[in-house]
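Heads up, one of the protein chains got dropped from this complex, but the rest are sitting where they should.
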Amino acid sequence: MNNVKLIIKIIQGEIMNIAILTSGGDSSGMNNAIKKFVEYSYEKGYTPYFIYRGLEGLIDGKIKKATYKDVSGIIYRGGTIIKSSRSKRWYDKNYRKTAYENLKKHNIDALIILGGDGSFRALKVFYNEFKIPFMGIPATIDNDIALNEYSIGVDTALNIIREAVDDIRDTASSFSRAFVIETMGRECGYLALVSAIANGAEMCLIPEVEFNLKNLKKRYLKEIKEGRDYFIAIVAEGLKISAKIKEWFDSEIGFESRLTVLGHIQRGGAPTVIERLRASEFIVNALDNIEKTPNKIVTYYDDKFVLRDLEEIENSTYRLDEKLLKLAYPLMGKE
Amino acid sequence: MNNVKLIIKIIQGEIMNIAILTSGGDSSGMNNAIKKFVEYSYEKGYTPYFIYRGLEGLIDGKIKKATYKDVSGIIYRGGTIIKSSRSKRWYDKNYRKTAYENLKKHNIDALIILGGDGSFRALKVFYNEFKIPFMGIPATIDNDIALNEYSIGVDTALNIIREAVDDIRDTASSFSRAFVIETMGRECGYLALVSAIANGAEMCLIPEVEFNLKNLKKRYLKEIKEGRDYFIAIVAEGLKISAKIKEWFDSEIGFESRLTVLGHIQRGGAPTVIERLRASEFIVNALDNIEKTPNKIVTYYDDKFVLRDLEEIENSTYRLDEKLLKLAYPLMGKE
Amino acid sequence: MNNVKLIIKIIQGEIMNIAILTSGGDSSGMNNAIKKFVEYSYEKGYTPYFIYRGLEGLIDGKIKKATYKDVSGIIYRGGTIIKSSRSKRWYDKNYRKTAYENLKKHNIDALIILGGDGSFRALKVFYNEFKIPFMGIPATIDNDIALNEYSIGVDTALNIIREAVDDIRDTASSFSRAFVIETMGRECGYLALVSAIANGAEMCLIPEVEFNLKNLKKRYLKEIKEGRDYFIAIVAEGLKISAKIKEWFDSEIGFESRLTVLGHIQRGGAPTVIERLRASEFIVNALDNIEKTPNKIVTYYDDKFVLRDLEEIENSTYRLDEKLLKLAYPLMGKE
Partner (left out) sequence: MNNVKLIIKIIQGEIMNIAILTSGGDSSGMNNAIKKFVEYSYEKGYTPYFIYRGLEGLIDGKIKKATYKDVSGIIYRGGTIIKSSRSKRWYDKNYRKTAYENLKKHNIDALIILGGDGSFRALKVFYNEFKIPFMGIPATIDNDIALNEYSIGVDTALNIIREAVDDIRDTASSFSRAFVIETMGRECGYLALVSAIANGAEMCLIPEVEFNLKNLKKRYLKEIKEGRDYFIAIVAEGLKISAKIKEWFDSEIGFESRLTVLGHIQRGGAPTVIERLRASEFIVNALDNIEKTPNKIVTYYDDKFVLRDLEEIENSTYRLDEKLLKLAYPLMGKE
């Protein structure tokens, strides 16, 4: 089947075989999306396929028809059963051509990709070259996609952080310590911001907002005089200053401190209820629209699912919720 | 201070002392609301008070000024540190008069109540008689308040159910059993509905929708032939048929079954991240509006906080989300 | 291969093919035993086999060679991946003969069974008839096997109960209630006893010890006067009096009460660290001894693993730890 035939097929609403792949960092809830993808595909008359190991697996032809059995019992497991990867080869057109040929071999008509905006761009380029329609679904615990308020994995990550901070608080209050806790998020402070508010932290530092240590110092010294005897500081990974903030507590505040980098425990864990529901809804929205309005990103915005062009997302800037920011300003030393 | 003075005070925006109480069944997240209530009251220049044991405590004069220290370290505890109750005495006007006198004694100008619509009505009656302004905040794991999509406690309850069902599934699949799991909810199937979808149950029975056991039987027998070897059935408490459904699996489906009534573990547990955030936002909305638009219920609707008159709520009918219902119809035997 | 040949094989230390099965109620940790069974069998030069669905599956010939892949990723899952059953057919010698023929067909030389003493007896009878050597490993959350202090599943079950009671305590203390919590255990109060102590309950009723409600009533009424405002009562399932105790709190103590039957959540859940270690050690002891001293039960006694004849167990009586009992006597109203 050549491109022309494929286009005709799409025009005629003849998509038959749809494949799903997960790309970039994994996040909890991906498995729920994968399960719903298989079930809802069959319900709609499509035949679902798995591509293992993301774009790398697409290049290597790791494609397999998906069955109900493949997705039985995965509802409460973190990670992604079809595995993920980051692919450098994808930047080379020869490999993309190989990928296309792999899809043709299995008669795959369309793709669903779970990942971040880098993954969406990868498939957009691919569509421009080979006309394989796709739908993108945000799945990244960074939650850093513009015009999108929820990415698969976020509620679970936040609750894992919450449990860790609750545990650390026990020690902090036992021991009159400052605890600097680094949360994930490369350029995005979303996890740190929400966690700091939800966990009642005393400090919250994120890349998006300038912070003022002088003001914080003034306040902390005052509070210590009034009896405060521990601090919880949440610092976003992207700032790369967690170790310095730890030293700042030691030397500037005169408060013995400890640094905890939460790391990859934030990605795993059994998906929460909201995670499971949203993951399913993302899939339903993707499959319901892939024929009539393909090549879109399914975003969650203002409590609704909204289809967007990748360009619209790329031309917008990711913005943290103003209401949340305002709550956190005191924790950043902003006046 | 007599009524006239109080009314003048309200008109002039002179509310100074505000008390909070929790009423009816407790739910996780109440403590987060209580903490925010104390902090945000001081921030706004109010003096916060606690009324212990709900309306019973109001009658008994269990009123105390609230301090920061009272709410330190309660962020991760389920239940309500100011305790709750159901009050029959409140129906007697003499007791309400006593309650009013208790409030006057402490110069309480207004009340915040966390509970269900019965609790709101109690304070509405009280306002009509004694002109004590109030704000109501939905807090009930039943989530059965009309025109309101979220009550404090719901996300935590759903996640506790999720963990229990995940655990039970281990046994069900080890043992080829049908498990009938009864979730809380007197007249409202919300918890059962969402849990059945999020946990991938095979049956979901709720008071709001007529179910069809004949259809379910036909499907189950077919699925058993095809290899299905366990069932998870979620049944809402309000139907009072859990035991019968268990027997139905034994006798009609010929599948050995077990009944688990989840019970009160659904109320407790450390509040989830969403619980903590929403609880805080409910309080902010209540305190920001109690002077200019008192005697309202703060509802969460369409992802926004909306103030409503109790009458509006009472004249509406609680309705489950259509989208969720549609997903669950097959689990009810509806065709 | 006939019986004579098999006996020679055993005498010559020529056991080659060993099969494992799980029988009776499932318990968390069975999967860890199953994983270790596969790994350690290969390490020792045996070929491991699975029998699915316990004795029922043995009769039905559900036997399969086990691979490393079968047991990958099962380390944190409750239940048993090879499934379990209770078998009535086993009492019929014809079915046992079929079972024996199934074993011969796969050249299975010996059996490892995880279950309770009923399961051990089943294989003892089978050995007497067909000379298939076996080793029994206690795996039951009842922990009711004489001369054995630990059965697989117990530490996990206790910790699940602990979390449930911690959650319920939140509600109990919020609401001035008595909570009657029924734990599993048919004729054995072990779970109730340990849970009551570990969770600081006010009442503990078990089948092994006569309790005195009059004494308890006297004490409770005194404590209520002194300010006690909630009760946690742990009652073993085997007594079948949970509902009555609930009513007793309502009517005799005048304290509103609630009943929670914990049910099957006690069987599932991710195995704890001790569970995983002990499950592995049971298997190592079984496999290390099956050739030289077959037909034994591996018991855990006085912090050591001890091999015992089934008769020794059957002729002894299960006894709860005296030290624990003494701690719990006040919770039973014993003076």
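So that you can tell them apart, the chains are marked A, B and C in the order they are listed, and the count of residues begins at 1 in each.
Keep this in mind: a contact is a pair of C-beta atoms (placed from the backbone, for glycine too) under 8 Å apart; a residue touches a chain by one contact, two chains touch by 3 or more.
No experiment lies behind these values; they were computed from the predicted model shown.
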item: Visible chains in contact with the missing one; value: A, C
item: Candidates A:44, A:83, A:228 or A:334 - the one touching the absent chain; value: A:83
item: Touching residue (missing chain; options A:186, A:222, A:244 or A:264); value: A:264
item: Options C:199, C:242, C:257 or C:295, residue touching the unrepresented chain; value: C:199
item: Touch residues of chain C, complete complex, unshown partner; value: 35, 73, 75-76, 155, 158-159, 162-163, 166, 169, 173, 194-195, 197-200, 270, 272-274, 276-277, 280, 302-303, 327
item: Positions on chain A contacted by the hidden chain, ascending; value: 22, 25-26, 28, 30, 53, 77-81, 83-85, 160, 164, 166-171, 173-176, 179, 258-261, 263-265, 267-269
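We adopt the following convention: only the chains that are shown with their structure count from here on.
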item: Both-way neighbours, i.e. chains that touch chain C and touch chain B; value: none
item: Chain A and chain C: spacing of chain centres that average the CA atoms, whole Å; value: 41
item: Where chain A and chain B are represented by their mean Cα positions, the distance between them in whole Å; value: 30
item: Multi-chain contact sites of chain B, meaning residues that touch two or more partners; value: 166, 169, 173
